[in-house]
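Below you'll find the structure I mean.
Of the protein chains in this complex, all but one are displayed in their positions.
By written order: A and B. Residues from 1 in each chain.
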Amino acid sequence: MTHRQLQLVLLSGVVIALAILPRVITDVYMLNVLVLTLMYAALSQSWNILGGYCGQISLGHALYFGVGAYATSVFYASFGITPWLGALAGGVISMLLALGLGYPCFRLKGHYFSIATIVIAEIGLLLVHNWDAVGGALGIQWPIGPDSWVTLQFARDKAPYVYLALGLFVITWLVTYWIEDSRWGFWWRAVKDNPEAAESLGVEVFRSKMAAAALSAFFTALGGGFYAAFVSYIDPESVMTFRFSLLFALPAVLGGIGTLWGPLVGAAVLIPLTEITRSYMGGSGNGLDLIIYGALIMIISLAKPEGILSLFHRNAKPDARP
Amino acid sequence: MIISRRAALIGAATTGVLPVSKLLAQGTQEVVIGAIYPMSGSNAQVGVDARHALETAAEIINTANAIDLPTAKAAGLPGLGGAKVRLVFADHQADPQKGRAEAERLITQDKVCSIVGAFHSSVSNTVSVACERYAVPYMCADSSSPSLHRRNLKFFFRPAAHDETFSKGMFDFLDAQRAAGKKIETLALFYEDTIFGTDSSNTQRKLAQERGYKVTADIKYRANSPSLTAEVQQLKTANADVLLPSSYTTDAILLVKTMGELGYKPKNIVAQAAGFSEKAVFDAVGDKLDGLISRASFSLDMAAKRPSISYVNDKFKARAGRDLNDNTSRQFMALLILADAINRAKSLEGEKIRAALAATNIPGSETIMPWAKVHFGPDGQNPDADPVLIQYLGGKWVTVAPKDVAVAVAKWPMNP
Partner (left out) sequence: MTLQAFLQVLASGLLMGLLYALIAVGLSLIFGLMDVVNFAHGEFLMVAMYATFGLWLATSLDPVVLMPAVTALMFVLGALAYFGVVRFAMRARTNVGMVQIFATFGLAVLIQGLAQFFFSPDYRSIPKSWLGGKTLDIAGVFLPLPQVFGGLISLLAFAGLYLLMDRTDFGKALEATREDQGAVALVGIDRNRVFALGWGLGVALVGLAGVVLAIFYYIHPHVGGPFALIAYVVVALGGFGSVFGALAAGLIVGVIEALAATVLPPAMKSIAVYLLYLGVVFVRPSGLFGRL
């Protein structure tokens, strides 16, 4: 069995295990944590396409997340269009947006690029905040209806959301898997390692970046659509703030940036940690949960700069593939 | 921990079956109520104060107090054989998703029989829906968005006023001032870009038009801006007869400081409470706010008529180191109203508590609030929770409107 086949077997195992989990865990809160973990794994996997493989550190993916969430909510709440289509529409809009923004932004390098992505996402946040047609600060409330796979509304049952988030993760994983071995993947790694050298070798640097951005934005928006259906209420502050942009990058960085499994591993550590420190320590209001959460992020990122994954294979460097 | 949770489980599972006396004999009965507030992040101070207010309320419910408030006289809830109230607090960090997750956790893990919350209207939105789905009553203590009670929820209850009622109270006062011969022609709206600011300003704009006031400045600003200089300059240029700010603590401090720095003394300020009821604001800029009028759900000087107010305030002050204000009084009262319903329901079942809440009928005199009465419409809103207007004079709050509860005549204008 080749290394790549092994990865697929591993994925099957993980998927089966995670699919069984909602049958074993019945606690609603724990399932909620599982949904969030899988969702952030998928979103971080999407971020990883642009940030990890292509090396363009975006800290503004909240924009695409927000576009996905808003497109889905507006289509459903105003026109009754199923969130399945709404999320796809959000994905396409985000993709076009990413291409439009990428055109000027990909001339920028390093921190200038990262700050530009932050600033563009902030502009998006402010525009939505002041755009009354999509609810402005009031946000959008999803109509309360019966449980249904068409509207993606489930009153008490969290298992459907686990499957949806798992599905989204598997899709983003498979796309990443396919990329790793494709011509695009080769180009992107070349762009990440040394754009000048890549250029001289005939890699189309600019087109590579655009393709990565479009793909990354598309799946981030799908995640936003999922989140809107999951929470059934969105407002600008709860889907478009900078905090989300960080949360998409963080799992990949903690798990192993530019790796196939990094985002899932990172999310599996980070999200339960975030949720559980808040839930079981946050009620006191003395800030202890923040102290522990902050210290752990710091310690993990300092102790394992190559990501938690590097614990498992000693010589693996994230970009070690030829 | 494990034992007590199991005990609570047994307690909850058996309430429907066993008579109250049997339960008492087991000695395990307690009434667990969830409280969801921002305990970290920019509004953590509100959450920490809410904790003090709710714990004060729990203390009054759980001990015998000789005051005329619901559930105060007996120790514990007599309807449940003297059962004590225990509060479980959770932190929502101003995030609707986290608020909902905490609500679900409190309902399914801690087996709370009802939930109080949540300050942010966005969080009250998702928490109340979660409560609806689990048939657990949600007591909306202090979120004031009018949209909240218009969603046909069966388990949503709000004893206090919402932003439309609040703004109406403010305009009734302006009308009365105008009728008394004071010159009020122009208004300046100044509000943050949040749900609170939007709801507040929308109502104020509408009322201004209906009642014939001219809005000469309509300024929406970004909450927690580093600087409000240009915004205040516009207020100064407009120099309206009344400035109506809807701002929280941080921006309220910055607004007043910036007005001082730019040499702008507004003729009158009538504030939509929020920051203008917080001690921090008056600690920082109180000297510039003499004569400020704010709408309020609560007024300490009503203690002359109702001894319970100073009794409660003393207990709260011992915990929090400050007087009750617009938010903390509402939180305190919400828990008492809820406990009263649970007491009458003689049960911890959501449906029964809900029915008891719907049948609530508490006269205003048995509250610490200026309300006429506590009862709930089919939408869960108390229609008789009219606010009062209070004025900050010489470092103290004085009730100046409406007439039947006013203890003084308003100083008008604030800055001649």
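One rule holds for everything that comes next: contacts are C-beta pairs under 8 Å (C-beta built on N, C-alpha and C of every residue); 3 or more make two chains touch, one makes a residue touch a chain.
Remember, predicted model here, so these are calculated numbers, not experimental data.
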- Message: If I consider the whole complex, including the chain that's not displayed, which of B:Pro226, B:Pro378, B:Gly394 or B:Pro416 touches that chain?
- Response: B:Pro226
- For the chain that's not shown, point to the residue among A:Ala87, A:Ile179, A:Ile257 or A:Ile271 touching it. A:Ile257
- Message: Can you say which of A:Tyr112, A:Trp149 or A:Tyr280 touches the chain missing from this structure?
- Response: A:Tyr112
- Touching the missing chain, which residues of chain B? 40-42, 44-45, 47-48, 193, 219-222, 224-227, 229-231, 233-234, 236-237, 249-250, 253-254, 257, 260-263, 278, 280-281, 283-288
- Task: With the missing chain put back, which residues of chain A would touch it? List them for me.
- Result: 57, 104, 107-112, 114-116, 118-120, 122-123, 126-127, 129-130, 242, 246, 249-250, 253-254, 257-258, 285-299, 301-302, 305-306, 317-319
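By definition in this document, only the chains that are shown with their structure count from here on.
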- Task: Using the touch definition up top, name the residues of chain B that touch chain A in the complex.
- Result: 39-40, 44, 47-48, 51, 88-91, 93-98, 100-102, 104-105, 108-109, 122, 125-126, 129, 132-134, 145, 147, 151, 193-195, 197-199, 220, 222
- Item | Residues of chain A that touch chain B when the two form their complex | 27-29, 32-33, 126, 129-130, 136-139, 141, 144, 155-156, 227, 230-235, 237-238, 275, 278-279, 282-285, 287, 289-290
